[in-house]
Each structure stands twice: as structure tokens, then as C-alpha cells.
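Sharing a structure with you now.
With one protein chain held back, the other chains of the complex are shown just where they sit.
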Amino acid sequence: MVSLTIEGRPVTVPEGTSILEAAKVAGILIPHYCYHPGLPVAGVCRMCLVEVEKAPKLAPSCATSVAEGQVVRVHTERALEARKGVLEFLLINHPLDCPICDQSGECELQDYTYQEGRADSRYRDPKRFNPVEDFGGDVLYVPNRCILCTRCVRFMDDVAHDTVLNVSERGDRALIGKFEGKDMTHPWSGNVVDLCPVGALLSKDFLNKARAWELDRVASVCPSCTQGCNITIETRDLQVARLKPRPNEDVNKFFMCDHGRLNYRWMNRTDRAEQPMVRTNGALRSIDWDVAVHAAASLLRDARVYVVASPMLSNEALYLLSRLMRRGDGSGAFRVATGDEAPLAGVEDLALRRDRAANVNGAELFGFKRAENPLEGMRDGDVLIIADDDLGRIASPELARASHVVVIGTTLPEAARDAAVLLPITNFAEEEGTFTNLRGRVQRFTQAKPAPGLARPSWLVLGDLLGALGAQDGFYLPSDVFASIAASHAAFSGLSYEALGMRGLPVLESQTSGAAR
Amino acid sequence: MNAAGHANAPYAPVFTGARKAELDELMTRYPTKMAALLPALWIVQEERGWVPSEGMAEVAELLELTPAYVKGVVSFYTMYHQHPVAKHFIQVCTTSPCNVCGAEDVVNALLEQTGCEELGVTSPDGKYAVIEVECLGACGFNTPLMVNEKFIESVTVETVPALLASLG
Partner (left out) sequence: MGFPHKPHERETLVLSRHFGEQEAIGLDGWRKRGGYVALEKALKMEPAEIVQIVKDSGLRGRGGAGFPTGLKWSFMKPGDGKPHYLACNADESEPGTFKDREIMRWTPHALVEGCAVGAYAIGAEVAYIYIRGEYTEALAKMNAACKEAYAAGILGTNAMGTGKTVHVYVHKGAGAYICGEETAMMNSLEGRRGNPRIKPPFPAVAGLFGMPTTINNVETLTAVPHILNNGADWYKKMGRADNPKSTGTKLFSVCGNISKPGNYEVTMGFPFKDFLYDLCGGPLPGRTFRAIIPGGISVPIQTREEAENSLMDYEGFVANGTMLGSGGVIIIDDAQNLVKQIARAARFYAHESCAQCTQCREGTAWTTKILERIRDGEGTTEDLDTLLAISENMTGTTICVLSDSCATPVISGIKKFRPEFESLIHGRRSHSVLSAVA
């Protein structure tokens, strides 16, 4: 361990730590662009220059290791002048695009210029111009705004192992380039947009959609596969506008794949089940929640139950469903869409997984079986609970074997139009809960937008249903449900929302052998 | 310039026969394939007069690099041409030591006598183009210039006509 002082604050860090990282530990942010903890060090932007006592030149703190007894000053006049100089150089060719640039409001050039830059420009000559380029995939490149930090080039090279970007030309003619015909098709290439400190690399999907300061943000987990990348859901006017990765050293580092990133539109769907409904006189009619719940309970009370669950449901919902299932001497299954695996080669154990749903592991942990045809295991006469499977490619005659159909879901599938009861629930973006990823890591997600109509959280509806069937534990919060899981399942023993925090924790080793892929 | 140097002709691989053998031998000099990149690009330019995209792709494949990577390297170095150049591509040094000795007069004489009139513009007969380059390392033998791969020193305004005549 090495002890040094940064801006008067003593700090001790492992040998080999950079001054910049040590400063973070000391609670000091040294302005920087090209440095990123997920990428190899470049040391080219020269923004992170600090003064080190007894050293004649300013040191690039991202590329300088700490030394015992070092005294580092970040805000001396010399260091401030140097950083001010860098900002001035970066701005001389930078277009005055803030009013039309997507990065505005979350732009590090804006931020540091406001903090440490000049108030005026001394540049009197024409600015350099290059036209916008489509890099393929979701990525647009605006060379005029580029500060040549090379984060994008290093990401594609060292992390994605797909060297499709380069630095072209020399001197002030330099810009990021690629080879004609070879585009940003890599499944993780969208991360360069996050990495770009300025508005040079933009998402086509997000282009001109919202201003950064109009977005509300909540911490969540990506629901599009079993990897469980930590994300932030960003909404504007109560609609999901964008997903971005959230750093988690143990799951996804700083990244998420393009499939997950762009797969959010379904969260805004308006063709939703919004009212509780009960079949009376041959037709489904809207009715109060209490009546609907009790109608469902009366169907389930003395019946054998079969559940078609969705692997997109939270641990909380699946747990309560499994109690319904066992109470009814029943069984249940789930199916999951699959696709090709797409690893991020430069990060250990990180991939877009084959199973394209968040909670396959949770579904299996709570006793649901994976099946191509989820109705296969149903016995004639069972009461069938459809828990948010959209019944695609399943025709209504297949449900005919069930004595009654209870739909607890975000939509009423066409094939279940003869259902006896419909209980509308929230989708993942509209509720709070946890998922268990393929490695057995339990992670929390939180609510990003309100539910439509009268739809209620899945765990709340299921808890009320169990209550109507005689269960004594009432659940007012999803954390209560989780506590119940922790108390009754060895795998989850000792866990709680508080313990999980927003980065999750693994369940016991013995339980991670699920077939989630 | 052979037919393969023309921008519109289909690309025939460079690294066959003797040239492939040459590259194979060069590769034994370095512990990595990547280190043979500049030598390989020189072979392409020697064969074709410039480095076409297909040439970059061919080299990339042979050296297990990506075409984008190779292009990034090609674009860094002044001597690799990413477009076909004139038959007599005249590059005159005009950096300060030559500049104070009349290099710009030599440039102007060349521009006039080749018919190019402007820097970087090919002459109407397609034979010449004249550009300025940075220090060629013959500062005491000014003005030095290169015509494609040929290095010619001690060019003066007076010797320009003879120089052009010798190029054919």
C-alpha cells in the first residue's frame, strides 16, 4: 500500500494505482476525458494534469502511479492554467452546437469548461469542418465535435475485440474513421455512444428525442436476457426514452449490449389490460379489484392449478405464483425466446445470453419448468393461470382442456379471450422487484413509470389473491415479499433489499446450477 | 502505370509468387505479424503505384489485422497514397532551410512548366502533379525533390527544364 496526500487529503491505495484513481478514493474528481476505468490508459487528452511536488513537469494523473509520500496538488494555478489551456484548444474547432447537440446537459466539455475554462474565445480563424458519418449499427459520428479522446477506438479494439474504428490522418486533420463496408455491427458497439464524452458519437435511436435534463432516471436491471446488466431507465414525460448501462464491477462492468439497450419500446406499449374483468353473462366485464380478486380466488380455492409463468416476472411475483401453484397441488412451466449468444470478449463472463428474458433462473428456482410448449404439463380440468405469457403461437383450442382460465398479465392474449377472470398487472418498468440472473445473482430493479389504468403490481395482486385464499401474511411492499422469500428459501437466506443495495448479491453457491442459459 | 494502377480496373492480389515470397521472408525478421505492415504496404504501393482499399484488405488478411486498422496506419504516413497519383508526382521540399534558398521559386517554375498551375492539381495532359512536402533531409543540397520514388537534389529554377525533359 502507498500513502500520499492529494489536495491536502491523506489517502492510502494499493501500489500501482494511478494518481487519478487515488484522487477518487480521496473524494476528488480530477477532470479528464480519455481516461476510463473500463479501458486501457491512453494519456492523450492531457486534461488530467496535476502538480506533483518536486516534479518539474505537470503529471498526467491517469498515467502516473502513486509514490510513497507524494504531495499532489490539483487546483494550483499552474495546473488550472494547463487544464484551462486544454479546454481552450478543444474549443477552437468545436462548433457552437450546444443548442442542437444531443449531448447537451450531459456533456463533459460543457461541464469542465463551465468549471475551469475560459469565458471567451481567442480563436479568430475558420473552424475545421467534416460531414456527419453513419458508422452503422445505432451509431452516428459527428467529426466536428470530436475531441479525439479515442475512447471509442480503444473500446472496439480492447473490449469488443472488433477493431472496426481507427484514428485516421494526422495533426488537426485527424478524425475517427472506419473501413468502407465494415460497420459498427458488433452487438456491443452502442457503448461507444456512452463512452463519448461529447456529442461526437450519437445514438440514432435517441437522436433529437429528448434533452438530458428533461429525463428522469431510476436504477434498474436490463430485462432482455439472463445476464442482468445493471441499467438506468430514463424517462421523459412518463415514457421510457432510453436505457443506459449502470456500472457493476461484478456483472457488466460499464457496458450493455445493443439488443438490450434498444429493446425498451415494449415498455411503453399502450395496448394493455387496464381494468380488472370477470366473465358474467358470457362476456368479460370491468369490475372492481376486490370483486375480481375474489372471483379468481373462488375459482382457485378447491381446484387443481396449472401455471404458465413468464420468465420476465420478478422473483416476488414468481414466488407468490409458486405458492398458488403448490396450494393447488399443481405444477407450472415457462417458455423463453432464445437467440444467439454474443459475448463481450474483453470482459470475463459478460454476454448477451441465449435466453432472452431476465428471470429464467428465478422461474426455475421457484419450481417452474422450462418447456417448448408450456401447456404440455397441464392436466385436463386444471384451472389454468396465465401469468403474463402472451400466448403467441398458441391457439385458443389448446386452452380448452382447462376448466377455467385466469389471466394475470399486462395484456389479454387473443387465445385466452374466453378467460374467466382478467387481473391487469404492471410490466417490469412499472413496478419494483428483483431478478435472479444466470449466475444466481439477485438484483433489484425500481419503478420507472406509472402503470396504465387500474393495473397493479404483480406481487400485490398475487399477494391479495393468496390472502383471499386464506393466507395470513399481507404484503404492503415488495421488500416484504422478498423477506418472505428469504425466510422460506435456503438459497435466499440472509438476503434483503437493504443487503442487496442497487448492485445485487449472489444467492448461495448450491443454487446456481440452474439451467438458465 | 499499369492497368492495375488505374482506379477503375478490378483488383488483382499483389501477394502472389515472388512478392509473396518476399513478404514471407520479411515476416521472419519480426516477432509479430503486425510489424510487417509497413513493409507489406510498401510492396503494394510498389506494385500498384498507390494503396487501394483492396490492397489494405489483402494485407489485413495476411497479417491478421482488420482493414480499419490498416487504413488507420496508411492514413498516418505521408508517403502512402490512398488515391492514384500522376505519372510524375513531383514533391518539392519547402520547409524553412530550403525555403530561404528559393524552394518556392522552384515550385512556381515547376507549376508553370508542367502546366499544372496549381498545387495538387494534375496537369491537363495527365502527366504531372506538383505538391509541397516537408523536410526531405537534403537541406544543404537544395532544392531537393522527389518524383514518385526517385530522389533528386540540387534542383534550381535553371535546372527545372532539364529535369522535366529527363522525366519523359
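Per-chain numbering from 1; labels A and B assigned in written order.
In the analysis below, a contact is a pair of C-beta atoms (placed from the backbone, for glycine too) under 8 Å apart; a residue touches a chain by one contact, two chains touch by 3 or more.
Fair warning: this is a prediction, and the values are worked out from it, not measured in the lab.
*Asks:* Using the touch rule from the top, list residues of chain B that touch the missing partner.
*Replies:* Residues of chain B in touch with the missing chain: 29-32, 34-39, 41-42, 63, 65, 72-73, 76-80, 94-101, 134-142, 146, 149-151.
*Asks:* State which residues belonging to chain A touch the missing partner chain.
*Replies:* Counting over the whole complex, chain A touches the hidden chain at residues 41-47, 49, 56-58, 60, 63, 81-82, 85-86, 88-90, 92-93, 122-125, 147-148, 167, 169-174.
Simple rule for what comes next: only the chains that are shown with their structure count from here on.
*Asks:* Just the number, please: Cα centre separation of chain A and chain B in whole Å.
*Replies:* 51
*Asks:* For a test of understanding, state which residues of chain A touch chain B in their complex under the given definition.
*Replies:* Contacts found on chain A: 162-170, 177-180, 182.
*Asks:* For the complex, give me every residue of chain B touching chain A.
*Replies:* It is residues 53, 56-57, 65-73, 75-76 of chain B that touch chain A.
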